[in-house]
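I'd like to ask some things about the structure below.
Excluded from the complex is one protein chain; the other protein chains are retained at their positions.
For clarity, chains are labelled A and B in written order, and residue numbers in each chain start from 1.
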Amino acid sequence: MQFPAAAKPPVGVVFDSGMARIDDVLALAMLHGFDGKDQARIAAVSISSGDLRAAQFCDVVNHFYASATTGPAAMFMHFTPIGLADAKPGAKPAAESAMFAKAAEGAAIKNFNDTADPATLIRNALTAQYDQNAAVVLSGPATDLARLLDMYGAKDWIVRKVRLLCLTETGMQADAAAAAKVLADWPTPAVTVGREIGEALPFPGGSIARDFAYASDHPIAEAYRASQAMPYDAPSWAMAAMLYAVHPGDGYFKVSGSAQRGSLVFDREQKERIIKAYIEMASAKPVPRKPRRPPEDKDKDKKNEKKDEKKPDAAK
Amino acid sequence: MITKKSLPRRTFLRGMGTAVALPFLDAMTPAFAATTRAKPPVRMAFVYVPNGIIMDGWNPDYEGTLGALPRILKPLEPYRQDITLFGNLTHNTGRALLDGAGDHGRCCASYLTGVQPRKTVIDIKAGVSFDQIVANQVGKQTRFPSLELGMEDARQAGDCDSGYSCAYTNNLAWKSETQPLPPVLDPRALFERLFGNGMALTPAARARENLYRRSILDFVTDDTRKLETGLGPTDRRKLDEYLSSIREIERQIERAEKDNAQIDPHMEKPYGIPADFAEHFKLMADMMTVAFQADLTRVITFLVTHEGTSRPYREIDIPDGHHPLTHHRNQPDLIEKVTQINSYHVRQFAAWIAKMRSIPEGDGTLLDNCMIVYGAGLSDGNRHLHEDLPTLIAGRGGSHFKSGRRIVYRKETPMCNLYLAMMDRMGVHVEHFGDSTGRLDTLDLT
Partner (left out) sequence: MRMNFWTIAMAVSLAGSLCAADAPPADFDSAVKPVLSKTCAMCHNEKLSSGGLNVKLLLSPDSIATYRDGWETILDKLRAGEMPPKGIPRPPEPQMQALIHYVEGEFEKADRNIKPDPGHVTARRLNRSEYSNTIHDLLDVDFRAERDFPTDDSGYGFDNIADVLTISPVLMERYLDAAETIASRAMGADPLPKKPLEVQYHAKDKSIRRVDLGVIEASHRVEWDGDYIIRFGMPGERAADAKPVTLAFWIDGALVKTMPVETKPSKLVYFDPYSEAEVRMYLPSGDHVFRAGFIDDDFVKTLSEKDAYNKKKNKFLDSITFVGPFPSDVERASRKKILICDPKSGQACVDRILTALAHRAYRRPATRAEVASLAKFVALARSRGETTEQGVQLAIEAMLVTPQFLFRIERDPNPTDALDVHRISDIELASRLSYFLWSSMPDSELQGLAEAGKLHDPAVLDAQVKRMMADRRAAAFAANFAGQWLEIRNLDVVKPDPDKFPEWGPELRDAMKTETRLFFEYVLRENRPLSDFIDAKYTFLNARLAKFYGIPNVTGPDFRRVELTTGQRGGLLSQASVLTVSSYPTRTSVVLRGKYVLNNILGSEIPPPPPDVPALDESAVGTLMSLRQQMEKHRADPMCASCHNKMDPLGFGLENYNAIGKWRTEDGKFPVDSSGTLPNGKSFKTPDEMRALLMTGLPQFSRCLTEKMLTYALGRGLHPYDRAAVNAINRDLAASGYRFQSLIFDIVHSAPFQMGRADAPAPARVAGAAGRVPAPRGAS
């Protein structure tokens, strides 16, 4: 017997990015940090480019954060696949970014079919979230989300499960058509992270040597060093989006604009606090995982009724 | 058993109901003999095995043209050119999705419906299974829209899986979202259903039978109508179920009257349920073969045993229950036993496939014109995984697609995408089914 109201787990985060900027990598690290601290759950991680190396990297990161888990839980540890956009026939294969040079070896992902179609992956991930308990973080081209919107029945799931879409202005224009579609058709509230925000809140490169040293071959640190000549600070569009998506109520940012479509407002007061949160989450140590069991629902039948109305079953 | 010849039982007054007209002829006259010009129809069947499969023994380490097959699939190696092996097909609706434990109940109920079943022991609800969608269309042309077969009797007491009604694990096909179709387990019952009780009926006697059956059906139909007035919704739902079954039988009689196909199943009427697994499987397979060959039906679902079954396999010296074994926690000895059970099942299936491809039809074999899916609702039964489901198709769906290959799709590719492709082959065109995201396209020739 449970109390559904009280039993809702932390927000489930869908993270779709180009994995083209170190900012995306750090945001991924933050997501793992939140997950380890039970402030969020990783619902899905997908990549809007066709870069297999990037997928391999995400896979390596998964295993890195799982490394602290031992015993029965480890035997039953099981990873959600990584979403990787389909490099359309004709389109030139995406540049395999230098950041992930080391990733290829040691990754369970060997080829394209070891990854999932992002739209399908996200749709399936949403079906497993509590109503209004999911957030979508988009950094880079909106290609995958645009396809998700076109997928039969997917919109129903988005409306039902997602409470917020948080997207970064920068990188979005790579696919202008998709960007336009998502901004116009996305059915839930959406908040944009403007260029200025990421630049005003640089992630301090010094943190890499200091806070990531606990692991000799920390994949995040390696990527950071590989992506640009050290030392450098990294603008934080995706990280800002991630932070807001998980803790919208904690006053890190203000929001301007309408309830449906807003944009983050930088608040100098919060700068220290935000950077601190960046570092704490991105450099969080792997923690042992307990297998999770969804709380039983007190009035299952009611819940199912809802499901039946909204869920697109059977053939049309 | 030595039997002295006896008079046929009840020489008159045997309802033909659904039975095929007998007496037996010496010469088999299948509906689509090699000689006939008619293009043979495409048929499909599902053979479902429970508790997942040891995937190391199932998945080849290569894609493309099939060569040597892994241990569990070995028995099919001789027929590999007739087989298509699929990788990464997934049934997301079999997963917990907030409904907690009960993967066995869920994966069976969602397998053909593509819908997450309601977690309940009472007001069961899944979806119309896709075999029934096909049956509703192509079934009009055959005596039986579809056949549901099984080999294991339902547990008689106790619960089935973690708060999921036994209806979810006892059945594979769903006529409506609340009405599963129970499989026929007893070879004798199946035989009588397909071929009658082995009794000669004169045309006159048959006409009489039909007349009486019909008048009875008419009688109960308007009887029920009268009854329904003043009843609440659930009561009425029960009676509607009853009426739709009545209508189904009426259709069967009509179809039976139209075609006078006279079929000799070339087998003795089975006594009952054989104790031996292989023997039981063979009897069911033989009758499925005839049912397809004589075009008695074009849709069959075959639930070999139930999800969560604890059936031991003494036939191969495995005294432990199947389900407890599958929770092997990576212990080699347990994994070995499960592997043996898996390949034992495939061995029975391979024997059936061998028979199907030995029968000429049109300018190919009977198998060529079928799509016989062999699969399970779980891949790893130890961890209850619902992705990369072990799935293969024997036959070419009417030389529609190129077999002899292993095709691996993207991860998370919905199983329902395969169903859409199969429905196309069956000439049933549907845009979406279950949680499909499109249709598998790479099946076609070339």
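Some observations on this one:
FYI, a residue touches a chain if its C-beta (ideal position, glycine included) is under 8 Å from a C-beta of that chain, and two chains touch if they have at least 3 such contacts.
Please read these numbers as outputs of a predicted model, since none were measured by experiment.
In the complete complex, the residue from B:M55, B:A154 or B:I359 that touches the missing chain is B:A154. The chain not shown here is touched by just one of B:R255, B:H384 or B:R410, and that residue is B:H384. Which of B:A294, B:L334 or B:A350 touches the hidden chain is settled by the complete complex: it is B:L334.
Contact with the omitted chain, checked across B:P203, B:P319 or B:P332, is made by B:P319. Of the listed positions B:S129, B:Q179 or B:Q340, the one in contact with the omitted chain in the full complex is B:Q179.
Touch with the hidden chain on the side of chain B covers residues 1-4, 6-7, 9-11, 13-15, 17-18, 96, 100-103, 121-124, 148, 153-159, 161-163, 165-167, 170, 175, 178-186, 189, 193, 208, 211-213, 215-216, 219-220, 223-224, 227, 230-235, 238-239, 241-242, 245-246, 248-249, 252, 271-272, 310-312, 314, 319-321, 324, 327, 329, 331, 334, 383-384.
In this text, only the chains that are shown with their structure count from here on.
If you average the CA atoms of chain A and of chain B, the two centres end up 42 Å from each other.
Taken in their complex, chain A has these residues touching chain B: 75-76, 78, 81, 112-117, 119-121, 123-124, 127-128, 130, 151-153, 293-294, 296-297, 300-301, 303-304, 307-308, 311-316.
Within the complex formed with chain A, the chain B residues making contact are 87-88, 90, 92-93, 95-101, 113-116, 118-120, 123, 125, 127-128, 130, 133, 177, 329-330, 383, 385, 387, 408-414, 430-437.
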